[in-house]
Each structure stands twice: as C-alpha cells, then as structure tokens.
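One chain of protein is taken out of this complex; the other chains stay put.
Order as written gives the chain letters A and B; numbering starts at 1 within each chain.
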Amino acid sequence: MIRIKAPKPDLIGNIKLHIDALLTGVKEAVLPSTMTIHYPRERRKLPDNFRGYILFVPENCISCFQCSFVCPANAITMKKADNERNYPTIDYAKCIFCHFCVDTCPGNALQPTKIHDVAYKDMEEMLTQTEEMVKSPEIQREDTITVEYVIEDVDLLFRRIAEKDELVVKTPPHEKVREISSCIEPESCLACAICVGVCPNEAISIESSDVEKVIKIDSNNCTGCGLCVKECPVQILRLTRVSEDESEGE
Amino acid sequence: MMSENVEEMLLEVPVQPPTDLFLPVSKKFLEEAYRNDEYVVLVGPQHPGSGHMRIILRIRGDIIVEAIPDPGYVHRSMEKLAENRLYIQNIPLFERPAIMDTGNMTLGYVRAIESALDIEVPERAKYIRTIIAELGRIGTHLYDAGILAIFLGHTTGFMWPFAIRELIVEALTRISGTRITASFLVPGGIRRDVPWETLEFVRKTTFAVERRLKGFEKIFIRNPSVMARLQDVGVLTKEEAIKFGLVGPFLRASGVEYDVRKVEPYEAYDMLDWEVPVADEGDSYSRFLVRVEEIAQSISMVRQAINALKNIPEGNVISEDVLGEYRDVASSDIRGYFYKVFGSIVPPAGEFTTLTEASRGSLLYTVVSDGESNVPYRVRIITPGWYYLKGFMESLRGERVADLQAIYGSFGYFPPEADR
Partner (left out) sequence: MVSDAMILSKEYFMGNMVNIPLIQPIVDYLLNVPFVGYIVAILLWKPMFALLFIPGLTALMIVLLFIIWFERKLTARIQWRVGPLEVSRPIGGIIQPMADGLRYFFQEVIVHRDSHRPYFLQFPILIFIPVLLPILFIPAGSIIAINTPYALPVIVAIVSLIPVFIIAIGWASNSRFAYIGSVREAFMYFAYEIPFIFAVLAMILVYGTADTTLIVERQTIPGIILNPVAALVFFIAMAMATSRLPFEIPEADQEIAFGPFVEYSGILFGLVMTIAYEKMYILSLLMTILFLGGGNGPAILLLGDLSGAIWLFIKTLVVMMVLAFLRSIYARLRLDQALRFGWTTMIEISLVALVIGVIINILGWYA
C-alpha cells in the first residue's frame, strides 16, 4: 500500500511551482511536440489487423449463414443470388466493425481491409449489396504522406513516409477443417425433406420407404455449412469432422 | 413511392413556447426553496459543464444547500437488450458503457460465463488480458484527468492527457485492431494471439507515456491554481465514504484500503508485484492524486506482464475447455471457428456473479441462466458510476457553486457508464 500525501507548499514552494509551470509552457511554445496529423493530406499508418471495411469473396462462401447469426448488431442479411445460393449483405448503418463475422466465416470469404473512411450520400446506400462488397469502395485519397507512430528514445516520433498506404491487405487464410453432416438417428427421420430443400449444394437426399429411410449425404458436395443441422425438426443431423480421405457417409 | 394524388395539409406549428413546461422537481420543492430564500438552479444536460445529466441545485448565496441528481439521459437499457442476444453477442454490448475501459468491462462478463462453464483460461491469455485491462485503466484515468482540467478551465490540461491517451489507443489498435472498443476478450481467453513485436511496442509506449506525463505533472498536477481549486474541496471522511457506498479510487482517497484486485485476485494480478495507493484527506485533490499514482502502478504492471510473457510460448490463448473438438486448429486464433465454438454456449442453470475492479470502481456482473436457452435469462450489471453517485451528491453539500465542476471532475462521473 502506498500512502499519498498531498503537498501543501509554503510561499517559496508556491512561487517555485508557478515558475515551473510557466517554464514548461515556454518550453512547449519554443520547441513544440506537435501531435497533429494533417488528415486528409497525411494519413496515419494503421496496423495490418485493423478492423475496417469488409470485402467478400463469393467463391469461398458456402452459404452457411453463420456470419448473419453471429453479428451482434444484426447488420448482415442474407440475400438470394441468381445461382440459388445466399450471400451476405452488410448494412453499414448498423455495423459496429467488431469483425465477429470475419472471425466466423469458415471459408475465409469475408476479408478485412484497412479502409475506414467511406462516406455515403444517404441511408439507403449504406445497405451494401453483395455485388458491391466484392471490390473496394470508391474513396478519394488526397493523402501523399503516411505517418507512422514510432517510439524511439522514450519519446514518440512521427515517421513520415512519402507514399500511400496500401489499404487492402492480404491476410493468410486460416487452417480449415473438413466437416460433413451426418445423421445420427435415421430411425427418427420424418422424411419431411426440409434438409433436402435447404441444402445449397444438393448434397443430401432421402430415400424413404415404409420399412426404412436412407439419408444419403454426398461427402464430395457437402461443404459443412450446417444449415440442415439447424433446420431438421427432430435434430438428428450433426456435423462431424472428417479427414481428407473419407468416402461418402451414410 | 409516392402516389399520384397527394394531399397537402397545413399544419399549425405553434411559435409560442408551451407554458406548461416539464419541471423535474415538484412544486413543493420550489415553494420551499423560495420560502427559505434559496435559489434553484438546474445545471442541465445542456450545459458546458454537466455531462449528460441534470443536477438540481439549491443554492443559498454561493453555497450549495442540496444537490439532487437527475440521471438517466443516456439509459440504453443494456440489461434488457442482453436478454435477446446470444451470450457471445453481449460482449460488444457490455463494452459500450465506459469508453476507454474495454478490458475491465468485458472482463467481468466473460469471467461470469467462465465461472458458469468452469473454463480454465491459459496463462498467456491471462497475462494479455491483464495488459489490456491495465491499458484501459491508464486510458480512462487520462481521460478523466482531461475532463477535470477542462472543468477547471485549464485547456492545456485537457489537450495533453488526450494526446497521451493517443499512445495508449495506438497500443490497443496494434493489439486488437480497433482503437477503443476492442471486443477482444472471449470466454476462455482472447480472440487471437499477440505477436512479440506488438508487445515490444506496448512496452516502449509505457516509457513514452511516462515521459510525457512528467511535463503534464508540472503544468497541471502541481500547478498552484489547480491545487488551490482542488484542495479541501468536497471532503468525504472515511466514515462518510463507507456510509455512502463509494467505490474504487474515490474510496481509497478517503483512507479505506480496498481494491478488488487485492481482495479477490483474478487474471494475473496475484502474480504481479504492485501496490494499492491510498490517501487520507478525502478531498478532490487526493482523489485526483490517487488516480495519478494508479497510472504509475498500471504502467509497472504492464511492463511486468510483458516481461513474464517472454517465457510463455506463443500459441495457446484460448482454453481447450471451450474449444472442444477444435482445439487443434483454433487455440491461437479463433478465426474461422468463432460461431462454431461460441455461438451455442449454454451455461448451466444458476446465478453467476463476478466483481471486477474497473477504472472507476467495482463492477458487478450477475448472469442468470435457465440452463436451456442460448440467450441469458437475465444479466445484471452495476457500474461504478451508479455506486458512487450518492456519495458525489453528498459531497456537494456546503460547497460553493464553482466547486460543483471541480468535484464533478475529481469524481470522474461518467453518465453513459452510470446509466448503462
């Protein structure tokens, strides 16, 4: 425990404190340590893991809806595209840039960038459609200098580099695991075929007769999106991890 | 889309202000004040020195007789909102009350879930969480110092802490990716590992912060006009502080040695070497000085934690208890498995309470789960601002009108935090 005693200086001490304060001010006036970055002529260098605008790569998307489930602000809405798959659209009026969706996407389809100053003319424009999410938004860059915070000799320096900061960074993809849906209790299947209807890849099929029901899951087509797991009314489907060389399950 | 036949209607917009204005106090109160020859002043939400709340003062001459708070202008019903969101979606929600304090505010909630699910956090994650919490503490104390300075009219004392805070914010950006609301803590650890270059930058930042704080000390902390404004103003004795329920550094400034981090240590606090600053006078200046000393203690804690992290191998920052079958791919970076791991956590039925020492005092979280839903049944959060509001109002009695701002700044009362 540290006991703190507030100083109560006498007259000489007071005058000394006055002079200290005045001298600090004079020193700053003569040799300022200005911390201003003249945006937009200069731009601050952001680290590579900065959470900015989100770009979308449709080839990697498996339509698992997980980004829309996890978004804390309900900013992601899935829209049906022409190829019958659902792709995310982000409403930047609601997005809080927490990048939970980027951390969720199993296919590495949502990618972060360092862009943070996009301006919109009205509220409708802020609902970004999938077609607009595949490329960087149009921003006007007036900056010629990039400023980086550098700590040297126990003080902050600004290193000004006369070049533009690259705003779209390539992040290495994460390690993917292969997951396939499988039915754990075929006897309880109602043959309602909701799973068949909801699968984006037509990887699941049901052959039912009075005697038994056979649920066939094509492991080559199943991307492990988990939609059938969620939608099954009797909840008999599960995602199981497989290594790369297992054949089609049952 | 507009239809073809649009009817235009002329609305009578009155230009006379309404005569029955809403008054937040009862008529009896006003009459009593009038009879006692006192003056009722509403230091309202639209006032350069009142924050987002209204304080109703009864003044006799220049002395405040009574102060009644009128908080609630920034109430966002976070507790109710939390009942409709997944457990993991509440983390950005509960980060928003206190601006700079992301580590501590989320730490309470995340620890409640961890105690419910009985999750053990790996050591590296404990140290990094401590670093984020202490950086948040330094940032909040600097922010409060800036607000105190501007309430006293000292604009340099406002600009300098905010500029120093810029260094802390840069450190947080490099760690988590965003400047302030990092949303970096998850049940079981942190979202991803922090590389060594970033930790080295944070360590060097502490030296830069210390250096710039020396000039700040000369021009603001030891400035005779500031000392004259803050000394012997708003004194709360030890008994009064305990009676009115003060928390945090304001309790410690009145002589009570109580810090949740020492009483019930969590994270890495019992493995670091640090002291609790205590003052005896209980006036505004001691409240301010206690926080200045806490900044120094936090800087030392951050350096010790970074030193300790040198010996812990990189990689394992998310607990295996929560990762389950994904423990081989996601233990150092949750990217790609966030919803799979955290989206469907269902704590067992019961109440789980944690107490955390946020920058401004003790923070209480209670998570009530019914054992079946993936949304909480009830989350109760009591922020430090709400605890010490009564003590703040009581300390205004007998002080002058100009001291209202000095005491407000010395308490660092933050309406969004108190109103949630």
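Keep this in mind: a contact is a pair of C-beta atoms (placed from the backbone, for glycine too) under 8 Å apart; a residue touches a chain by one contact, two chains touch by 3 or more.
Bear in mind the structure is a predicted one, so any value in this text is a computation, not a measurement.
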Out of B:Ile219, B:Leu236 or B:Ala253, which is the one that touches the chain we can't see? B:Ile219
Using the document's definition of touch, tell me which of B:Leu30, B:Leu81, B:Ile99 or B:Met159 contacts the absent chain. B:Met159
Omitted-chain footprint on subunit B covers residues 39, 41, 47-49, 62, 149-157, 159-160, 163, 219-220, 223, 225-226, 228-229, 400-405
To test your reading of the contact rule: which positions on subunit A touch the chain that is missing from view? 21-22, 24-25, 28-29, 32-36, 38
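To be clear about the criterion, only the chains that are shown with their structure count from here on.
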Can you compute the centre-to-centre distance for subunit A and subunit B, using the mean CA position of each chain? Integer Å is fine. 26
Provide the residue numbers of subunit A that touch subunit B in the complex, in ascending order. 1-9, 14, 17-18, 20-21, 23-25, 28, 33, 35, 46-47, 49-51, 66-67, 69-73, 96-100, 102-106, 108, 112, 149, 151, 154-156, 174-177, 241
Subunit A touches which residues of subunit B in the complex? 85-86, 88-93, 156, 163, 166-167, 170, 173-174, 176-178, 181, 183, 191, 198, 201, 204-205, 207-208, 210-212, 215, 218-219, 222-224, 227, 231, 257, 275-281, 283, 285-286, 289-290, 293, 297, 325-326, 329, 333-340, 343
